[in-house]
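Below are the structure tokens for one structure; questions will follow.
Here the complex is missing a single protein chain, while all its other protein chains stay put.
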Amino acid sequence: MTIEAGKQETQGSRIRLGMVGGGQGAFIGGVHRIAARIDDQFELVAGALSSDPERAKASAAEIGIAPDRAYGSFEEMARTEAARPDGIEAVAIVTPNNVHAPAAKVFLNAGIHVICDKPMTTTAAEAEELVELVKKTGKVFVLTHNYTGYPMIRQARAMVEAGELGDIRLVKAEYPQDWLTERAELSGSKQAEWRTDPKRSGAGGSIGDIGTHAYNLAAFVTGLETQELLAQLTTFVPGRLLDDDVQILLRYKGGARGMLWASQVAVGNENGLKLRVYGTKGGLEWTQADPNYLWFTRFGEPKQLLTRAGAGAWPHAQRVSRVPGGHPEGYLEGFATIYAEAARAIRAANMGTKPDAEVIYPTVEDGLAGMRFIEAAVASSRAGNVWTRVG
Amino acid sequence: MTIEAGKQETQGSRIRLGMVGGGQGAFIGGVHRIAARIDDQFELVAGALSSDPERAKASAAEIGIAPDRAYGSFEEMARTEAARPDGIEAVAIVTPNNVHAPAAKVFLNAGIHVICDKPMTTTAAEAEELVELVKKTGKVFVLTHNYTGYPMIRQARAMVEAGELGDIRLVKAEYPQDWLTERAELSGSKQAEWRTDPKRSGAGGSIGDIGTHAYNLAAFVTGLETQELLAQLTTFVPGRLLDDDVQILLRYKGGARGMLWASQVAVGNENGLKLRVYGTKGGLEWTQADPNYLWFTRFGEPKQLLTRAGAGAWPHAQRVSRVPGGHPEGYLEGFATIYAEAARAIRAANMGTKPDAEVIYPTVEDGLAGMRFIEAAVASSRAGNVWTRVG
Amino acid sequence: MTIEAGKQETQGSRIRLGMVGGGQGAFIGGVHRIAARIDDQFELVAGALSSDPERAKASAAEIGIAPDRAYGSFEEMARTEAARPDGIEAVAIVTPNNVHAPAAKVFLNAGIHVICDKPMTTTAAEAEELVELVKKTGKVFVLTHNYTGYPMIRQARAMVEAGELGDIRLVKAEYPQDWLTERAELSGSKQAEWRTDPKRSGAGGSIGDIGTHAYNLAAFVTGLETQELLAQLTTFVPGRLLDDDVQILLRYKGGARGMLWASQVAVGNENGLKLRVYGTKGGLEWTQADPNYLWFTRFGEPKQLLTRAGAGAWPHAQRVSRVPGGHPEGYLEGFATIYAEAARAIRAANMGTKPDAEVIYPTVEDGLAGMRFIEAAVASSRAGNVWTRVG
Partner (left out) sequence: MTIEAGKQETQGSRIRLGMVGGGQGAFIGGVHRIAARIDDQFELVAGALSSDPERAKASAAEIGIAPDRAYGSFEEMARTEAARPDGIEAVAIVTPNNVHAPAAKVFLNAGIHVICDKPMTTTAAEAEELVELVKKTGKVFVLTHNYTGYPMIRQARAMVEAGELGDIRLVKAEYPQDWLTERAELSGSKQAEWRTDPKRSGAGGSIGDIGTHAYNLAAFVTGLETQELLAQLTTFVPGRLLDDDVQILLRYKGGARGMLWASQVAVGNENGLKLRVYGTKGGLEWTQADPNYLWFTRFGEPKQLLTRAGAGAWPHAQRVSRVPGGHPEGYLEGFATIYAEAARAIRAANMGTKPDAEVIYPTVEDGLAGMRFIEAAVASSRAGNVWTRVG
């Protein structure tokens, strides 16, 4: 209460949004929809919510999309909406990974901005094509590495950039879960099925699903570029086709070193994403499950517990906060910040300008970096855990 | 991820909502608006956002309310909207306390459902009138004691009701803050100004602002009725007109005993709302700043950390959850649950039925209980801290 | 490791110590013995370990006390030891409460320093006699309110004294346990038996056993003197003769206000002693179960986590630390600090001088304050929970 929380800007008119994927039984589609609503910048008006046309229509009806804008395929949606005077301005792609790139291409080519779930594609080659296409079309492309929307992550990034930690030496990123400890993909979990299926997920299992989040978060906060990595991917659960545990050593340009661990078989962990960064002058620690806190220590001084919108909050955290300190914001608010930033970028693009410098979101280049990370890790692991260049 | 989070129901058409208060510079109005959007059950179409007509219009324009539905007074809004075929079905009252009752009466009398901030009124007498009026009009009245919307609070209530704690012996509720440690009301804080002004807040300062939250939460979780209380209200900051610290002993019907502490001068506390309940068989602990956790101990067994949507989550918590375990939900989601419940009650009322039994929200009777609590506490304190009947 | 821990001073020769109580089946006697050994200032050479002479001898043999110095009664021990040239210089009294005063008197009169467990006596009148006797004999009297030996409690006291918190407004002390949730005194627990027996414990149950600890700790840290209190003592467990729950409002001289809660029926609490102090400039929080941490907030600044021997440690904490920061010290070390301070006081007294100003320990006056607290609380509770002067 002591500090006024950042005011989310108000809209003129809302941006017309379509969605690909996210029909009945999906998880992340609903998250995107809430995230899009929270700051009131988008209006969901069209959808190709399922590859099954019946399900697509039923799902659309359920969430209030008009029947004539409930499409059986994303191609149809892109074509039809591009032709409408009141057609969608942006699309959210929330399908399994293998559909991301084909869908993104169609919409970009149709002149529609794209908000896309991660990992961006199933191969780095596809990702490179997308980078080119975004450049060519000039459309906004936002990748929903949603953890970058947490206020204390924004602050952590700003603190590193401002030199509060000195030169970074060490980066420790981890993302343990336990939901694939047993073979959930055989028990009817739709979420488990596609994530453990190489055809829909690509070459990476846990590394693509959560490893990329940890990797992206470390890069987002530290600004470091990876030089090479050494990875060991393991499939602990018999019969599973993709990795369910990832252990990686990282070497960053400039000499910093990192460790990254992601696992979906670490019993007792729900979504244990954690980032720790240590430099010559200070250290930072942040945990996703308790996202309103950021631990900061200057070498030789007592540890500080910085809180979102509390006395130690920086403007970077305030800017993306909605409520005063002490009232926790969570996962959906962080996700909403990605949408709010997307809205700012889209409005600027629509006016032919650039968004303000403070507008930050994960880009198509971040998506490419993620795919290169996955491919390097898979290659390193297959080659017997040897150092492998990234990108 | 292991457990599917509760699906928030989808809307047919959205409920048309108006708002009284919540213009530029306000805090809680914006919170109500986000909360109303999260589950997509309401559409804000009209407002009397400020008692200053200019500010009211400017504020309305900012948040996309059409100019012809931006009113200069709540009386005008009630009259005009009631007469429109597409007029508001419900109104959110988010003004300083002294406006709650007058506004609520006008809207109830106009046949419009009411969602009202707390404390409900400035006197118990006013509150009694509102109880009668709600009974008479048959309209839905929802009091936004928002903490009752947190999933683990729903679970705590269900666990007590199911007898998991045995007979309740002890209730410890506390709500320390520190933002009024110095005289913020003289430094231009609009929030501090009205909260420390008896004309706008009523007879209680911290007791009305946060003490009622703690009191309501204890009652919500335990189901206990207060018999009598003994209170000591203190104004620590020189020159302040209302209490900034409250210490209360409680006696519940049936023999349980409680302590309640609320303070706005406890340095180092942002919003330290905490509830602990102990019975003959078990104990519960919950902290608002970390709302996705609920500590539960059966006597003679190890302490358990129950998590929203985790392995120990009950359907009562799942039902009001939006995302899987491990991804924190926060203050806005808890607040949104009050709105989602309000929507269910309003839709039922509109159809002349009752909502399902599982639909829970703080009622006008809870608002009356809160006012009786404040008045008893003020009376007890003035009489030299003696036991005083509540209600 | 960054800061050298305080060196405990080395002994010339060890102080010869006797013990009253602490035989087989006792709890606190063994704790005293370890505490006396940790800093190597005492040598246990005599004991009247039980009121049962057989048990006394068997107990003595078990812990290496020579048979001729294993006494059947404390009177015999005092008489015989006082007459030996190598007789004990100090005695530790670790019996149920009702034996404290009689034993202390005998030893003080025999010219032997006394280290006595708490609560000091069973009545304030007895306590006053002891105060007089200590004055008259000039012997050292140390009351083992052991929590005052924790390094971060020493630091908290020093910080308050140095004005880091400004003027103290609020004191919150609590000590919940759960071990008497059911009627353990009927199940053969020797510890439960005497603590719930008015003949051995005095007029207070939980208030004497743990309430006095909380009360003493608050006074130790804040330096505040109590003016009056208002207490509600409850016996929740049917058939129990003494209170098992205590709720108290406190008024300190100078205007600070406090709340104290002690309970032995709060399920899920082992030894939840916690102290919070709030002043005009800052706030402190400390929890016994995690004693190496002290939370400190200056109003308007981020919260700091001070650690024993870490960067924010004051000399007052360092002085009573044995190992570097990050290696936890616990209950026994805190207790040992009381013995180390006792040794310093005894060595000074033996040389006819005063110990250094930095030597701090709970005194016979503190014991009297504790008894006055118990009596006032019992009186207030019996009178219907009215304000009652303390002392």
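Labels for the chains are A, B and C, by order of writing; each one numbers its residues from 1.
Simple rule for what comes next: contacts are C-beta pairs under 8 Å (C-beta built on N, C-alpha and C of every residue); 3 or more make two chains touch, one makes a residue touch a chain.
Model, not experiment: these values are computed from the prediction.
Undergrad: Touching the hidden chain in the complete assembly: which of C:148, C:232 or C:292 does that?
TA: Checking the options C:148, C:232 or C:292, the one contacting the hidden chain is C:292.
Undergrad: Which one, C:323, C:359 or C:379, makes contact with the chain that was left out?
TA: Touches the omitted chain: C:323.
Undergrad: Looking at A:28, A:203 or A:230, which residue reaches the missing chain?
TA: Answering carefully, the residue with contact to the hidden chain is A:230.
Undergrad: Out of A:75, A:193, A:285 or A:365, which is the one that touches the chain we can't see?
TA: A:285
Undergrad: If the hidden chain were put back, which residues of subunit B would touch it?
TA: The list for subunit B reads 2, 296, 300-307, 310-312.
Undergrad: Residue-wise, where is subunit C in contact with the chain that is not depicted?
TA: Against the missing chain, subunit C presents residues 1-2, 7, 10-11, 13-14, 27, 30-31, 33-34, 37-40, 62-64, 177-179, 184, 191, 269-272, 288-292, 307, 310, 322-333.
Undergrad: Considering the entire assembly, which residues of subunit A contact the chain that has been omitted?
TA: Residues 165, 169-170, 172, 178, 181-182, 230, 232, 234, 236, 245, 247, 249, 257, 259, 261, 263, 265-269, 276, 278-285, 295-299, 303, 384-387 of subunit A touch the chain that is not shown.
One rule holds in what follows: only the chains that are shown with their structure count from here on.
Undergrad: With centres defined as the mean C-alpha position, give me the subunit B-subunit C separation in Å.
TA: Going by mean C-alpha positions, subunit B sits 43 Å from subunit C.
Undergrad: Centroid of subunit A to centroid of subunit C, CA atoms only: how many Å?
TA: 55
Undergrad: Where in subunit A do residues touch two or more other chains at once?
TA: Each of 2, 307, 310 in subunit A touches at least two other chains.
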